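Single-structure report; data block below.
And then chain A:
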Amino acid sequence: MKRLKILSLLLVLVIALTACAPEAAPAADTAPDTSEEAPVAAAEESASAEETAPTRTKLVIADMFTPEILDNQQSFMGYALSHGLIGQPLLRYDGDTGVFVPDFVESFSISEDGKTMTLKLPAGYKYSNGDVLDAQALVDTINRYVSISPYSYDYDGMESVTAIDETTVEIVNAIGFNVMNPTFMGSFGAAWNVAVAEAVGDEAFASNPVGSGLYSIKTEWAPGQDLELVRNDNYLTNNPLVENKGPAYMEEVLVRFIADGQTRANELEAGSVDIVYGLPASAISGMESNPDIQVFKVTFPGQISISMNTTKAPFDDMAVRKAVAMAVNRDQLEVALNGSVSAEHAYVNPSMIAYTSEAQEYAKELYPNDTEAAKALLAEAGWEDTDGDGIVEKDGEAFTVVFLVDSGSVPQTDAGPVIQAQLKEIGIDVQIEQHDRGYIREAMNAGDYEIGLYGYIWVDPDILTYRFSEGMSPSQFAPAELGEMLDVAREVPDPEDRVAAYLDVQKYLLDNVPMIPLMSENLYVGARSWVKGITILSPDQLVLNDVTIIEE
Partner candidate 1 sequence: MTLLEIKNLHLQFQSDEGLALVLDGINFDIKKGETLGLVGESGCGKSVTGLSVLRLIPTPPGEITEGEIIFEGENLLEKSAKEMQNIRGGRIAMIFQDPMVSLNPVYTIGDQIAEAIDLHQPKGITSTWDGVVEALDSVQIADPESRAHNYPHQFSGGMRQRGMIAMMLSCRPSLLIADEPTTALDVTVQAQVLQVIADLQKELGMAVILITHNLGVVAESCDRVAVMYAGTIAEIADVEKLFENPKHPYTRGLLGAIPRADRDMNDLAIIEGSVPNHVNPPKGCRFHPRCKEAMDICRIEKPTDVDLGEDHIVACHLYG
Partner candidate 2 sequence: MLRYITKRLIFSIPIVLGVTLIAFLILYLTPGDPVTNLLGSRATPEARAELSEKLGLDQPVLVQYGRWLGNVLHGDLGTSILTKQPVSEAIGSRLSYTLKLTLTAFLSSVLIGIPVGIFAAAKQNTAADHISMGIAMFFYSMPDFWFGLMLILVFSLTLQWLPVSGAYGPKYLILPALALGLPKIGSIARLMRAETLEVMREEYSLTARAKGISEWLIMFKHVLRNAAIPVMVMLFLALPWLISGAVVIETIFAWPGMGQLMYQAILRKDFPVIQALLLIIAILTVLFNLLGDVVAGLLDPRIRVK
């Protein structure tokens, strides 16, 4: 027994020592191929054959978000890269033109009144496992979403979904499709194989679903493990934003879930992964100067804003809120946060639907960063520094407030002290308190706070309907007048009309400033330079259709 123990210990040591030897090249079969120097000779030989021939058929991606499950219909998690590789969105949103384009569907149209959508499916299309994906299958998948998804309210207002013929689906929605489209344009609303889900049960399907995306699951997956994907040879797309409309060039994809940002950056630098989804801001400057690495920046839709409780002193006074709006310096924030955020002045940011720079201009004009003007506003409201301690007082009370910050959000915890210093300059003493997000949401929704940061991510401006409705408004701001504007804006079918409707909403909000838009979070995607043809439509839409690897 004793001898056995000693033997096994020796064995461990021997293994450790041999593995330490420098000549031991990466050998594990599932390990990403890291040989950077090795191909030199081989590359020279093949160079004469064809300059642009792909040199590798397996792509390795490191993802910052670990998906809890892969069936997007049961998942709680947005922005899971893997979902989008397995599921194929019905539509895509072209941010450059502000219009929806087809992906899975051949074409789609919305009726004049905006209440009926007709989807035309490609004929004879199949799921990755070969099952038929016709109109009835799509109807089934939409119905399953309504019954099983925690986000089934995405399809609020839907009155019917019908298969007209084998390739035509008609959806009727009483409130139009502005609320539904964000789901359709992502993997949440993709076609997931209901027949398989019913056969194996929702629990088994949760981890190993079948879709019609670019890739399908190669080896059975369990939460926490790496995800091994293989090309879906049944794949076809109608997405005008990609060149390759057929199956992917890369035969296999390995998705590794790496929670630590620095580790992801290290892996990219070491060349052992090809694409890193989520680089820490601290690693960016070093990588941008590295010719072997390309860096993409994508801004999340939505934003982080300062939310103030408009029903409680001191922020029930609009002059005070305006003073705060003028005290914040977003450029300072951008610098202090290392570029991990972009300054935002209005409520609809450039990554969202119905964005317009007009709202940004309006905001800048209304609330320029002006400490003196802010102080004057405070003085007007009765807040003045009478005892010379740098903090303003009113009726003998110093302006001291608790400032809530989400302890789980790096941009929020980093921004806290910067804002604290900026508000100090106009005489407001801010005490930062970090709490769990759940706690903060509950406190804010209940109106049990003074001021704090509030973040949300959503692609459609309809998110404002929630932020400014009774019981869900962190700033306790839900005037009927605004509610009516939001109700109208949510249903406007024409994209341009919608931009105008939300410009009005934004102006109204800016005039009242219950929330001060501050910044949007940026996602940095890094890739080795040998990866060609990367398209990133939004933070959850890494499009691999055109990707090849050509090592030099």
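We take it that a contact is a pair of C-beta atoms (placed from the backbone, for glycine too) under 8 Å apart; a residue touches a chain by one contact, two chains touch by 3 or more; residues count from 1.
Quick note on selection: all candidates are chains of the complex that A comes from, given by their letters.
Note that the structure is a prediction, hence the values are computed from the model and not measured.
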Complex member touching chain A, one of 1 or 2: 2
Residue ranges of chain A touching candidate 2 (in the complex, touch as defined): 9, 12-13, 15-16, 19-20, 22, 24, 26-28, 30-32, 34, 66, 68-69, 74, 76, 78, 150-151, 153, 203, 206-207, 222-225, 256-260, 262-263, 266-267, 269-270, 272, 408, 435-443, 455-458, 463, 466-467, 471-472
